[in-house]
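Shown below is the structure under consideration.
A single protein chain has been omitted from the complex, and every remaining protein chain is retained in its original position.
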Amino acid sequence: MSDDSFEPKIVGFLCNWCSYRAADLAGTARISHAPNVRIIRVMCSGRVDPTFVLKALSLGADGVMIAGCHPGECHYIEQNYKAMRRYYMLQHTLKAMGVEEQRVQLVWASAAEGQQLADAIDKLVADVKALGPLGWSKNWAENGDRIRALEDIVNEHKEALEVPR
Amino acid sequence: MKRISIDPITRLEGHGRIDIFLDDQGDVANCYLQIPELRGFEKFCVGRPVEEMPNLTQRICGVCPEAHHIAATKALDNVFHVDPPPAAKKLRELLYSIFVATDHTTHFYALGGPDFVVGPDAPAAERNIIGVIQKVGMDIAGRVLKMRRDGHKLIKMMAGRAIHPNWGLPGGVSCGLNEEKRAEIEKLGRDAVEFAKFSLQLFNDVVLGNSTYVDLIKHDMYAHQTYNMGTVDENNHVNFYDGKIRVVGPDGKERFKYDGKDYQEYVAERVEPWSYLKFPYLKQVGWKGLVDGIDSGVYRATPLSRLNAADGMATPLAQQEYQRFYETLGGKPVQPTLATHWARLIEVLYVTENWVRLATDPEITSSEYRVLPTETPTEGVGCVEAPRGTLTHHYVTDERGLVTKANLIVGTTNNNAPICMSVKKAAQGLIKKGEVNEGLLNMVEMAFRAYDPCFGCAAHTLPGQMPLEVRLRDPQGNLVQRLTQYVD
Partner (left out) sequence: MSKTENMAATEAAEAKSKGKLAIYWAASCGGCEISTLGIDTKILDLAAAFDIVFCPCITDGKTRDVEKMADGEIDVCLFNGGIRTSENEYMAQLLRRKSKVLVAFGSCATEGCIPGLANLHDRKSIFDNTYQETCSTDNEAGVRPQSVTQVPEGDLHLPVFYDTLRTLDQTVKVDYYLPGCPPESDRIWEAIEAIMAGQLPPPGSVIGSNTTVCDFCNRTRSEKKIKEFKRTWEVIPDPDTCLLEQGLVCCGPATRAGCGCLCPQVNSPCIGCYGPPGDAQDFGARLMSALASVIDSNDPREIQAIIERGIPDPVGTFYRFSLAGSLLRRGKRPEAENGHGQQAATGGAS
């Protein structure tokens, strides 16, 4: 359900050597893109622990971007492959929890690819906007009146006859 | 009406409460045993890989996890259409025998025993296993602790952990025995048989040797006329691991005998709005309410029921005790609920003898304790006799072996209806015309204790004099009456 006033909050983990530089390039080249991504620089996409993604979603993010160097171009040789494997593992789990796969996207962008990164950001924001807010923290709120349920217990305990030991 | 609430019931596994309503005459208008807990295993096991079910379902109960573990494992054999090698079945039955001996012992000495050992007039703070140990002295207490220690040690050795093992698989078990382990199991098994004999002797001296207790056991207030269910082998002897499920009527005659996989034709479960626990009943007899009789589908599945449903015990010493049991109590079926404690000890003797028998079986150290399934998983049922009653696990899976449906009928669940009936019958029999002190004292003790599966024995005899003070208050909270018994 899309809502025109809904502005997704996206957290982006961008690797220092490629994708973060691409973001920088998009800035200096004055390429426009959606402003929704809060960018966090990590040294390598392989640094992104699934915990980071889950923490972002649980703290109110509607989507997450993980961006790294193209396969074969990782500054640390192979760690973007690790990122890829973790990403698929995580997606498999999120899907089982009912979280749509478009919310968490893995993107490759080299340092020269400012436009491509901007396009990827726009795509992610549009995808998440169409999906609507994630609202994770609300999904464990209790239906019904917990306080009244507890008060009922207190009251019915008081009503019962006293049977001392 | 005035409402007395026993909350929670104590000295058993799980949550429960008993609410007793007194009418204006001071008689018990009604009495309800409610189970206030549910966790939803049948639902949240859906979607899980079926081979996890032994590990998942055993978290239903940490007192009898092995019951669920083995029932689930047997269900897995059927889900995968695989027949485990003979050594695997023997290993499973061996573990199971050790487990039943340990669980029945824990129950007998730690949960119900304090009432007799420490005495009903002891302060509540002493009516527990610590009070028992301090009262009986370390000789006897040491034997009890050794039995539990040995049992847990061996289960851990065979299956990884004593509470929540990780061992059962479709087609077998994950680990077998070498000669060193086998010898240890045999040695401790022989100790266990002696302990079982000791427990029966203790029961004989302290409970059966006390006419007050014998009268209590035989009293009609604690008797019911229900069907009884248990698993029997091809000789109609009690078997915990495998066999057919046999149901005998209040008249003692066999009414049904079936394979576990056909349970749905014989057992159905009802729902009441005042309890989270469902009420199983015999489908073909029909649900007539919480009533006794041959036309009522209420049935019991307890150690007493197993003895009633069988024609005897498969091991010699236990068989002798079985015969003595029925001779003493006037033939089959024995229906007084309190006799369950005696029946339980006879079962300990049987399983410990069985333990030694299996530990000395030449195949028990075989390295062929597992085969791999080759067929696509579909659906299967696994049944065992949990210490507290017949346990049924039923799973349906998709072709990948993920659970699509799960149905469990757990040991104690079988007994939900009869427990409610027992509690009510005892309360109504004991509290009349405002004689609240006598009736309430006994009712508070007996109503839950009748199905507290452990009356235990006592190290020394004591008359039943529990000090109790009851305060009746009017709706404004003013003290109307103070009733006491044995209080200065």
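By written order: A and B. Residues from 1 in each chain.
In this text, a contact is a pair of C-beta atoms (placed from the backbone, for glycine too) under 8 Å apart; a residue touches a chain by one contact, two chains touch by 3 or more.
Everything numeric in this text was worked out from a predicted model, so none of it was measured.
Participant: Among B:P373, B:P387 or B:G411, which residue is in contact with the omitted chain in the full complex?
Facilitator: Checking each option in B:P373, B:P387 or B:G411, the one touching the absent chain turns out to be B:P373.
Participant: Among B:V136, B:A159 or B:A417, which one touches the chain that has been omitted from the display?
Facilitator: The single option touching the absent chain is B:A159.
Participant: Based on the whole complex, identify which of B:G189, B:P303 or B:G401 touches the chain you can't see.
Facilitator: Residue touching the chain left out of view: B:G401.
Participant: Mind listing the chain A residues that contact the chain we can't see here?
Facilitator: Answer for chain A: residues 49-51, 54-55, 57-58, 71, 78, 81-82, 84-86, 88-90, 92-93, 96-99, 135-144, 146, 149-150, 152-154, 156-157, 162-163, 165 touch the chain left out.
Participant: May I ask you to list the residues on chain B that touch the chain which is not drawn?
Facilitator: Counting over the whole complex, chain B touches the hidden chain at residues 1, 3, 6-15, 19, 21, 23, 29-30, 32, 34, 36-49, 51-52, 55-56, 59-63, 65, 76, 80, 106, 110-111, 124-125, 127-130, 133-134, 142, 145, 148-149, 152, 156, 158-167, 169-171, 174-175, 263-264, 267-276, 278, 280, 283, 287, 370, 372-373, 394, 400-402, 405-407, 409.
Convention: only the chains that are shown with their structure count from here on.
Participant: Give every residue of chain A touching chain B within the complex, in rising order.
Facilitator: For this pair, the touching residues of chain A are 156-157, 159-165.
Participant: Which residues, counting only chain B, touch chain A once they are in their complex?
Facilitator: 2-7, 19, 124, 440, 444, 468-473
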